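Every protein chain but one is kept in place in this view of the complex.
Up next, chain A:
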């Protein structure tokens, strides 16, 4: 475990030195603050809690942004170090390959978590300081949104590692990462929508739709945040979908955790077999 923590610590230090942490935090904070204050103006009239509006808009943002940031920092993690030659030296130390993968994962996850908590936290803080009092339920929704955002990031860090462990050069890893992002974030939902429209409810059952949604971490995340919480559901326009779905919040969370763990284990297994 000591080796894992040492690698994680080094990864965090590198992330801070490379300004990854700073850049990601500033980006998330800037977008979160913009959405907060743009969104707060109309919401004030209809009586919805300002923070609930923020949860809806921020989770819509996270679905695009966090997978992108996660893939950016992770696609290079293994293949990049192999190409630069630093991995070989590291592996000559008393350190197993799975320890390197897990250590890097924890480091990258910490970077992502700090950026998300600070960035989104800034928006919530600004709202709490300037607006009316916020209900505890809204705070809870917000906290769950941040937690699940970090999980979503973890899933894509793990996917990025799997890509990084599989390919031979960095360019390929970057290309696949971009493709993965497009597929998961944009194409999947469009294809799903197309399928539903074409099918007209003939053969695609609600159970099948649930399964298709769980097969993509971004959908699990979206359902969890937009449909899972009662007050938010009304705002997000996901009530209809949530009504038909058998997916409860714990199932969705478990799906996200699975999306982080399975690719991570696969990445460690692939890397362990890799010829150096």
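Keep this in mind: contacts are C-beta pairs under 8 Å (C-beta built on N, C-alpha and C of every residue); 3 or more make two chains touch, one makes a residue touch a chain; residues count from 1.
In this section, contacts and distances are computed from a predicted model.
When the unshown chain is looked up in UniProt, the name that turns up among "Cbb3-type cytochrome c oxidase subunit", "ABC transporter ATP-binding protein", "Nitrate reductase-like protein NarX" or "Long-chain fatty acid--CoA ligase" is "ABC transporter ATP-binding protein". Even with one chain removed from view, chain A keeps its contact list with that chain: residues 3, 6, 9-10, 13-14, 17-18, 84-86, 88-89, 91-96, 275-276.
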